[in-house]
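Below you will find the structure I want to go over with you.
Note that this complex is displayed minus one protein chain, with the remaining chains in position.
This part shows chain A:
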Amino acid sequence: MKPRHHKLALFVWLALMLASVLVIVQTRFVADLSAFMPKVPSARQQMLIDQLRDGAIARIVLVGIEGGDEAERGRLSRLLVSQLAHNPRFTSVQNGDSQIQQRDQQYFFNNRYLLSPAVTPQRFSADGLRAAVQDTLDAMAGDAGLVVKKILPRDPSGETLQILDQFIGESQPNSSDDIWVSRDGKRAVLLLQLAESGLDTDAQAAALADVRQTFDHLPARHVATRLVMSGTSVMSVASRDTIKSEVERLATLGTVLVVALLLLVYRSLPLLLLGLIPVLSGALVGVASVSLGFGHVHGLTLGFGTTLIGEAVDYSIYLFIQRAGGNEPRHFWRTIRLGVLTSITGFAALMCSSFPGLSQLGLYSISGLVTAALVTRYILPGLMPARLNLRDLSGPGLLLQKSLDFLTRMRWVMAAALLAAVAVLVFNPQDIWNRQLNALSSISKEQNKLDAELRGDLGGNDMRYVASFSAPNQESALQLAERTRPVLRELARQRVIGGFHTPDELLPSQASQRARQAALPHAVEASRRLDRALDGMPLQANQLQGFLADVERSRSQPLLSRQSLQGSATSVLLDSMLIKRPNGYLVLMPLRPTGEGAQSDQIALDKVRAALERHQLEQVTVIDLLEETTAIFDSYTHEALVFSSLGSLAILLLLGVTCGWVQAVRVTIPLGCAVLCTVAIFDASGIQLTILHLVGLLLVVAIGSNYALFFANKQQLGNEVEQRQVEVSLVVANLATVTSFGLLGTSSVPVLSFIGSTVAIGALLALVFSAMMARIRPRAHHS
């Protein structure tokens, strides 16, 4: 290149770097796992999943106190509640303590005439009252007699029983000495509700830290006691922390390892620094492009930065080693260009993915690789010393050549490996695909187990089946819920569902509250009707003055609103069902399976849908979230399969067009073998593949094709020395790739480790198989 051009290139490069740094400085980095959850096709599903992840349900924290003896755990549970109760970071703190429960009971009892769906004008006619009082007396004669007796003087028509009726069949947390304990009695359990939504991970982290700190400083706490927590917020804070520390660890280790490898090969600090220039440039441009393209950069995308180090450093490795002799192998840049093109084709397929995280990775890699290649092509040569003082690699080179020659003679090994792989895939009965969405989550098995236990302890609110709708405002939402409730009740009676909750049970619409108030007779009339109703009954009206007073008070009491529930356990339940959204309200009504029969944990949703339709409630959709997420995941695995196949096909086409079909086939066979064998290795080790393994395989094709191309490039073959140099550079490049991806493979974040392990194994196999199959044997060539 002419010096003038070189100066221009340098200038452009510097400007680009500066611009990238400027963009990066203003970039927002996120670290939750949402980017690696698929965007779901329908807005409704997305909304539901968002709710479970960020909404009211995600604000619930399940807490357990373990160790010590029961008395100590109980004492700590009470202390923790009293200290957290006034912390503004929590909207609710409960441990089953009867004081808090009393608040709920009072809400239902004091407001029974506004809350009971049974309150109608007929019920408060003389005949209606008579029937209602008779019902209450009958209930009193039965098993619940003691409870009913208590409410009789103020609630002879049994409205409280009507309200309680809704909660029958609920599984309640166990309690001991008045506070909640786990099923096995070995831990005290509490339920917290965070004030901040799941979107603010920092605030949630601070609140969780508050809980830990408060617990640690409880007076005279027995050392054997400990705190455990679970819930969506706990998990998202934990995964964020894991991702943060993993990204730092991987970036540092990856750099150290590649630098060490290069130092070993180059034995020259200047060359090492030069070699890192394309990598660094690529990384800067990559991050800046993602930031511009997506508005933010995900922490995991940075995690993949280590892999970019692995690939981008290859170019300078090829350049330095192959040009060490001062000569420029013919068609060197052509091969590099083809290698970059194949990689880009592979990553471009990623960009089409519906996983925002994967499309970020695609953009990051493409812009990074193009930059790295361009910098290697136009900046590095100008900065390189005229004669490279590269360590003499002819010794290792000769050795390497011998090994490669050996590999080339061992072609049959590849055939054998292929056969073995096919055998494994055919005969292993295990499904090679993992269909669990949480396969990608970085939550540990222990944490998941704890979560399941605590949920069970607290009455199992796992929200698998949900009936849901949206409405423009709270009043219309509650009115629609009121229309839905009788349908659900009928379904419960038919044992299609075991039970349900609707928000209007806790907070009726204003219209219903007014209607119920209007149904209550005024004092004089009420007293008259009561007299008539009690005629001939064992009860006398003068014993029911409390009832008459309560009815009179209820007629003019202020209507109930969300504030009326403040501080009660019921408000937490209401929050999870009646959710304010930017443009209206979302209602989620949990449905419980019956717990009976062969499929006791399942609900026949078609029956529920049919019943809703019969009552013109089409706007209420019922969803099995488990099936929904599994189905979404299946469709994205399918999508990934399609784009990976298309990506691979595009790479083959590219090879075919640029180097001829014979050559393309020569390159393809070892790659195909590498992919098959990698899949077989996972299958044989009992690992089920996820969408990210699939992405890893695509990268194997993209990266592996570079090796095969260099091996197979006839024109590039000069003398034996040059051939050796090419091969040394290939092996060093491969080592860098295997190292950096292998490092990812060790990560505790599944997203990183799945891709990492796949590429590390696949790239190594691709190199070996390419040496066997694609390599043109110099000896054969020369003799």
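Quick notes on this structure:
What we mean here is this: a residue touches a chain if its C-beta (ideal position, glycine included) is under 8 Å from a C-beta of that chain, and two chains touch if they have at least 3 such contacts; residues count from 1.
The rule is short, and it goes like this: contacts and distances are computed from a predicted model.
According to UniProt, the chain absent from the figure is "Outer membrane lipoprotein carrier protein LolA", selected among "Outer membrane lipoprotein carrier protein LolA", "ABC-2 type transport system ATP-binding protein", "Cytochrome c oxidase subunit 1" or "Carbohydrate ABC transporter permease".
In the complete complex, the hidden chain is touched by one of A:176, A:197 or A:214, namely A:176.
Shown as candidates are A:219, A:395 or A:538; the residue that touches the absent chain is A:538. Of the listed positions A:126, A:140 or A:548, the one in contact with the omitted chain in the full complex is A:140. For chain A, the residues touching the chain absent from view are 137-146, 149, 152-153, 168-169, 171-172, 174-176, 185, 492-493, 495, 538-540, 543.
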